[in-house]
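Following this message is one structure expressed as structure tokens.
Just one protein chain is left out here, and the rest sit where they should.
Just so it is clear, A, B and C label the chains in written order, and each chain counts residues from 1 on its own.
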Amino acid sequence: MIAVLKSSATPQQVANLAEWFEKQGIRVNETKGEYCTVLGLIGDTTRVDMDLLQGLDIIESVTRISDPFKKANRKFHPEDTIVDIGGVKVGGGNFVVMAGPCSVESEEQIVETAKAVKAAGATLLRGGAFKPRTSPYDFQGLKEEGLKLLIKAREATGLPIVTEIMSEDQLPYFDDIDCLQVGARNMQNYELLKALGKIDKPILLKRGLSATMKELLMSAEYIMAEGNSNVILCERGIRTYETYTRNTFDLSAVPMLKELTHLPVVADPSHATGKASLIKPMSMAATVSGADGLEIEVHPCPSKALSDGAQSLTPEQFAGVMEAINKCRTVL
Amino acid sequence: MIAVLKSSATPQQVANLAEWFEKQGIRVNETKGEYCTVLGLIGDTTRVDMDLLQGLDIIESVTRISDPFKKANRKFHPEDTIVDIGGVKVGGGNFVVMAGPCSVESEEQIVETAKAVKAAGATLLRGGAFKPRTSPYDFQGLKEEGLKLLIKAREATGLPIVTEIMSEDQLPYFDDIDCLQVGARNMQNYELLKALGKIDKPILLKRGLSATMKELLMSAEYIMAEGNSNVILCERGIRTYETYTRNTFDLSAVPMLKELTHLPVVADPSHATGKASLIKPMSMAATVSGADGLEIEVHPCPSKALSDGAQSLTPEQFAGVMEAINKCRTVL
Amino acid sequence: MIAVLKSSATPQQVANLAEWFEKQGIRVNETKGEYCTVLGLIGDTTRVDMDLLQGLDIIESVTRISDPFKKANRKFHPEDTIVDIGGVKVGGGNFVVMAGPCSVESEEQIVETAKAVKAAGATLLRGGAFKPRTSPYDFQGLKEEGLKLLIKAREATGLPIVTEIMSEDQLPYFDDIDCLQVGARNMQNYELLKALGKIDKPILLKRGLSATMKELLMSAEYIMAEGNSNVILCERGIRTYETYTRNTFDLSAVPMLKELTHLPVVADPSHATGKASLIKPMSMAATVSGADGLEIEVHPCPSKALSDGAQSLTPEQFAGVMEAINKCRTVL
Partner (left out) sequence: MIAVLKSSATPQQVANLAEWFEKQGIRVNETKGEYCTVLGLIGDTTRVDMDLLQGLDIIESVTRISDPFKKANRKFHPEDTIVDIGGVKVGGGNFVVMAGPCSVESEEQIVETAKAVKAAGATLLRGGAFKPRTSPYDFQGLKEEGLKLLIKAREATGLPIVTEIMSEDQLPYFDDIDCLQVGARNMQNYELLKALGKIDKPILLKRGLSATMKELLMSAEYIMAEGNSNVILCERGIRTYETYTRNTFDLSAVPMLKELTHLPVVADPSHATGKASLIKPMSMAATVSGADGLEIEVHPCPSKALSDGAQSLTPEQFAGVMEAINKCRTVL
């Protein structure tokens, strides 16, 4: 960590500050310039509060040199973490495809879709029961009933389930669910993250709409700091000014995150692009970029879907995407 | 609402779609062009699911003409809403200043600050007890204890309290709090919003880091749809690529939101800019732009603050800002 | 095009407006709603000035249904355009790799790099002679001298040259250059675009730092409207709030642009990511996403490069990337 002091800082003030750091086990190296003094702070600065420092009168700026996440950091944990979702492994060379409808709508719909995606090669079933929607007047999901239908689909196919939780109060309903998804809007819902850190189920943490990779990793750190290391990160598009696509798919985040962390990283081209025609090329791109898996929306009849229809594939289209993904896997 | 159909749509498909709309009480007007057919949809389209429509095979694009928020919409409720926070009115010409520290740290700190901001002219006390922090290793607030200290400060000064709630599970602690703040990171925590809609306390809803004004209004609609109309909106800076300021203060959002909604709109120059030196000019700017109030961070000794120090004012500086704000009020 | 009229518009005003449109050969279809009247405008609206319409008192909003670009539009020109750069074809299934240093520094450097990238499989040589730099104090390129060295490298290897032009005044120096690049900062330098439309050389048009795809296509339209159809588009990263990567590589823009336009679309992972370690995975990703080519920075010794060193590869690294790209090509 580097602290730049204002030229107005007195030697006594600088000495006091240095002493305060040294009490925290942080070594201080001082460099005096014409217009400012620079303090190099050496040691474990993870717990130093940047805001507190920036608030000091004598400080001009503070810059972190090392990343503020520790448990998620590949520097301190070089090997890939492998997460087990109901027997299906993710990470460390294990590639998964989570497929299914945006929303669970009926037993027939979810069982039929589960069978179709399994036949095409998907290894996990995804589907929303609790649905975060921008408008209170839009369909909010079948809730507990939806979870029960997902379990029926698992019974019919053997595919473990990935589905979204929106509040720690819903945890009791998720006892028999294999992997809990935290949606983009809840990426910084810290009370939810802390509650998920206290269980040991796999958590699929989606990147917030305008979250930096560092913030995504800090949210993973919230879960891991409570004891749960079964965290999978998911790039699902960020918000920019571009309007042809629903979001901007920050695919570079996949290889970048793989450098920064040992956690598995998957990508969601359906939400990232919002366009059915882009899912195949972007699934292929995500695969060769090094993603540990993909989350793809599939609906038996996309034109009847109650939400996110524009970005869903038919089972036939999905089978074509799976074939392309499998070809791409041979390149690696 | 305007739906553009693909040129591949058959007359039968168009007729089916028109019938489906008409069953929902929506009148359809068809315009045929060379490359597409345009349907004008007339009536209450608030409950039409855009995503469902966009998912239909025959649809090229769908555009809303009228805004999707209803209860918050000034068109249907032209007069300003006035919200009462423990006897202090906001909106409809009533201007408030909410001041206090980012975090409650001790009884002495909060009572001293409350007295100082009251003396300078603040009408509400703000201070964080439950603190959302990006890092799990940063100070998370004094929690329940912090709420108790805020109540002591209210007893000492008479200033009603505004403080943040992070989860619906914390509601029992807020029984004696005057106004509940929803922070930027929780603006789309819908379970929290729905729970806040079921009480009748004033809610200060802060705009999310990358939320559009429409999304902010839809989140207000979530609270109002459950029955609570005491919602105050707050512009607190949005995320952009600029780094000299902590966020980008979207001050135009104040007069723009005042056109779109009847709810009071306040501004938070402290979080929006993150720089103490910008708070005075931007408080003045927000005042003349038509804001119904300001939220300003003040700390008895900013250099010791445990969070957000860089953007806090000393009581002396705050008194200077209040003087400037009051001058600006005379211009209106 | 859809124009929504305010409820205050009188029948006479609406009739006048309709007449004005019909004089321009545009058919008008009127739909009356409770709160507004909607005009559907059918015909060639490319030349209708949106700003003029939006300025009319009686207009609430105007929305384009069809895209405002015509010559670049795949709808009116379904087959892929193939551009010929000194005998090397781009587009319509012809894949190119443009490789070379960010800046031309010396004869030895550019000739050596040209030989190395040719040996690895590059088909075009890129290198900057005129360099746009954020700071006036940074190295601005070797200018005319740099162009001469590029030509020497072409003589030594046979690789056609792609290099940046910054002003229409520099055109005389580019007589013997194969392909002229317009940099991101000049994407809306309309005087330059118009001048390039009057020659018949291939133009590599890079997307602006915060340009939408529509704006990129409108800039291509500027060149094409003057008569030059040899335009290649390049996605090179857009500006967002993310800082781990230099820009955010909007790779979805590649398949999206390929839907919208018949022009070749290439990608530049070097500038898009700014990190040498991300170039291989993102080159592979761009290849399978359907790009017609790649632009990659290679430097004989990246640590001595006078600009953009962080994102340059050594010739050895580049050979590895070419091998990976070639494998990815077999998947398509």
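Heads up, the rule we're going with is that a contact is a pair of C-beta atoms (placed from the backbone, for glycine too) under 8 Å apart; a residue touches a chain by one contact, two chains touch by 3 or more.
Here the structure is a predicted model, which means the values were calculated and not measured.
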| item | value |
| --- | --- |
| Which displayed chains the unshown chain touches | A, B, C |
| Chain not shown: contacting residue from C:Gly55, C:Pro78, C:Gly93 or C:Pro172 | C:Gly55 |
| Touching residue (missing chain; options C:Ile199, C:Ala225 or C:Leu332) | C:Ala225 |
| Residue among B:Met98, B:Ala272 or B:Val321 that touches the chain left out of view | B:Ala272 |
| Missing-partner contacts on chain A, residue numbers | 2, 4, 27, 29, 31-36, 38, 40, 42-43, 60-61, 63, 65-66, 75, 239-241 |
| Interface residues of chain B (partner: the chain not displayed) | 210, 212-214, 238, 240-245, 248-256, 259-260, 272-273, 275, 277-278, 281-282, 284-290, 324, 327-328, 330-331 |
| Chain C residues touching the omitted chain (full complex) | 46-47, 49, 51-52, 54-57, 68, 132-139, 166-170, 185-186, 188-192, 194, 209-210, 215, 218, 221-222, 225-226, 239, 302-303, 305-310, 312 |
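In this text, only the chains that are shown with their structure count from here on.
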| item | value |
| --- | --- |
| Pairwise touch network: line, ring, star, complete, or other | complete |
| Turn needed to bring chain B onto chain C - CA fit, degrees, nearest 5 | 180 |
| Furthest chain, CA centroid comparison against chain C | B |
| Separation of mean Cα positions, chain C and chain A [Å, integer] | 31 |
| Contacts with two or more other chains, residues of chain B listed in rising order | 239 |
